[in-house]
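A single protein chain has been omitted; all remaining protein chains appear in their positions.
The letters A and B name the chains in turn, as written, and every chain counts its residues from 1.
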Amino acid sequence: MSLTDANLVLHVSNFSVDYGYADEAIRAVTDVSFSLGRSRVLGVAGESGSGKSTLVYGLTRLLRAPGVITAGDVRLRLSGAREGEIIDLLAATEDDLRAIRWSEISIVMQSALNALNPLHKIGKEFDEVLRVHDGRLSKSQRRQRAEELLALVGLQPDRLQRYPHELSGGQRQRVMIALALALRPQLVIMDEPTTALDVVTQREIVSELHELRERLGFALIFITHDLSLLVELADEIMVMYAGRIVERAPALDLYRAPRHPYTLGLMESFPPLSGERVAMTGIPGSPPNLKTPPAGCPFHPRCAYAHDRCRNEMPPLNDIEDGGRSVACWLHDPASPVEVPVSLSRRGDTTPGGVK
Amino acid sequence: MKSLRIPRSPKVIVGLIILGIFVVLTVIGPWIAPYDPNANTFIPNLTPSWEHWFGTTTLGQDVLSQLLVGCRVTMVVGFIAGLVATLISIAVGLAAGYMGGRTDEGLSLLANVFLAIPGLPLLIVINSYLPAGSQANPLVVGLVIALTGWAWGARVLRAQTMSLRDRDFVEASRIIGEKRWRIMWSEIGPNLLPIIAASLLFTILYAVGVYSTLAFLGLTNVSTWNWGTMMYWAQSNNAALANEWWWLAPPGVAIALVGTSLALINFGIDEFINPRLRAAGLSARQRRRVGLARRPRLGFTPVLRQSTVDPKKVS
Partner (left out) sequence: MASNSIDEKGNHGVTTLLRRLAIYLFTAWTTITVNFVLPRLMPGDPIQQLIGKLQGRVTPEMIAAIKAQFGQGLNQSMWTQYVHYLTQLLHGDLGVSITLSSPVSDVLSSQIWWTVGLIGVGAVVSFFIGTALGVFFGWTRGSRADVVIPAATFLQSVPYYFLGTILIMIFAATLHWFPLMGAYDPTLSPEWSWTYIASVLRYGELPLASIVLSSLAGWMLGMRNMMVTTMSEDFVLMAVAKGLSRRRVMWHAARNAVLPSVANLALTIGLLVSGSLLVEQIFNYPGVGNLLVNAVGNEDYPLLQGIFLLITFTVLGANFLADALYYVLDPRTRTAAVH
């Protein structure tokens, strides 16, 4: 299938990424497929090293050396003047990519302090993208647009005269968000945009994002290791482990009733944003070394429910029940010798956290 | 804590080999020199031949013998000055960085003063006031060079020590109640090793350069053979005007090779200190083997369409 549905913005199939070549190569992302509808929010969750950032930087061809895309197909449906056109991101030339970057896909990086040029005033950042992508705008029009964009994220126009180091962390990240929306792209990628911020600011920004998306209707891929944050924002959530998707489900369903032991562990390592406090148990052990991945399911060394099959065979990502859920775990195989524990079954739907 | 493992790149290996050759020559040079470097009994201005590999000078001396004998003095002065200067910079840098406060203020000021005063003129002035006997003594000259060359290293080490001081493991040993010098020696020291190594290389380079410069200017004893005095005699006998390249080239190239070897080794240390400099697994040969036509460009991730990961490693 390749983006036949006019409601889809992005379609990714069998996408894989390696770091390095030949003897030194390691597999960082394996066989990832998903699609994203217009104005939808996809959350991608996982610990650091799970391949979630590699995935999105790879899709946009922004991944640095020694990253190499080794398989897959990535299609983007264009908007605006090129409405209806579909571009194959992996076959695109450098000029093709340059033309769609920021105008169709923009990105907000984890640390705004590092992502903003320290020698440029904030105003110059806006001026630059507006000028490069739309030569018709006059200097004063660009300035006016920049002020509108800042207002959108609740910042005063005088911030345009400031340098990045003169702003607070929250203000900088808001600037980044405003900047990402400057050309009205239809897909915005946010790579842990709130991780470096305090909880209160985090919360503010997430609710602002929610509002902005309702108003402007861009599609959003939001990466984080904090699942509870995603529930507020995302329509659908993908959980990644060792470079693969291990579970995918509508956001609320996933949060109410995780099916993969890893998802459960991930949820237990963060307190929910609202609701009562629960004991944070987290996940024992650490993510696998991708140079020497364990045989079978990569999560089995850390999994409380692992059995023989998990140690030898890689579980495929299978659809389970209705409602578009899928999980890669042998526990949910009909032939599983271990009974699905309550916390990972439908019966446990209300157990974790105190969800509304 | 990281162990000091310098990347074994071809650059570092070539550097070590060149330096190794010169170190060996430092030891055995005067013994294997075919003639007495002072003997002026040969036919002058011979071009290189089997009897005189590097030819002879206008004064009828054998160039190769001068080069081999001069190697020892040049290298020994360079190493002694480099070592002494590095020891001073370790002491000053660690003390200033770890103690902080008044100690730091004073020592930093001292280092800044030494950094700001141009080294060679200072050296020339100090050297010119030395009694004639000391001027001729390479050891004394080496020590004076060390005196003018420690400040840069001290500054770098101080900055690094300050950043290490506040790290967890140092904090931990302070809470346990370890003695100050013990923390400095066993906790901070090992983490400074790459920087100390880099600063040692640089000061040796500086010392070899400065010493031969002084000698070239005729400001050391011109009858002690080192590479600088060889150039001094070549210059004062107008070797350049007479196109006597075989006389000029050996000492100049020798100094440049020693310098290059130190710089090559430093590439390895640099890549160790600053991992961003490490070539990211993209040697041209590897690239061709896996079928990548060009070097990956920033913001244009290559698409291989075929994984090169050993299939056995992927579950």
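The criterion applied here is as follows: contacts are C-beta pairs under 8 Å (C-beta built on N, C-alpha and C of every residue); 3 or more make two chains touch, one makes a residue touch a chain.
Just so we're clear, the structure is a prediction, and the values are computed from it rather than from any experiment.
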| item | value |
| --- | --- |
| Listed residues B:L59, B:L87 or B:L122, member touching the removed chain | B:L122 |
| Option from B:W152, B:W233 or B:F272 whose C-beta touches the chain left out | B:W152 |
| Selected residue (touches chain absent from view) among A:R101, A:R174, A:H225 or A:R244 | A:R101 |
| Where the missing chain touches subunit B, by residue | 11, 108-109, 112-113, 115-122, 124-132, 152, 159, 162, 205, 209, 212-213, 216-219, 231, 234-235, 239-243, 245, 248-249, 251-253, 255-260, 262-264, 267, 270, 274, 276-277, 279-280, 282, 284, 294-296, 298-299 |
| Residue ranges of subunit A at the interface with the undisplayed chain | 60, 62, 64-65, 97-103, 106-107, 109, 111, 114-119, 121, 128-129, 132-133, 163, 165-168 |
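Just so it is clear, only the chains that are shown with their structure count from here on.
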| item | value |
| --- | --- |
| Chain centre separation in whole Å, for subunit B relative to subunit A (CA means) | 49 |
| Subunit B residues within the subunit A interface of the complex | 280-282, 286-287, 289-290, 292, 295-310, 313-315 |
| Residue ranges of subunit A in contact with subunit B within the complex | 16, 18-27, 30, 57-58, 61-71, 90-91, 94, 97, 291-296, 298, 314 |
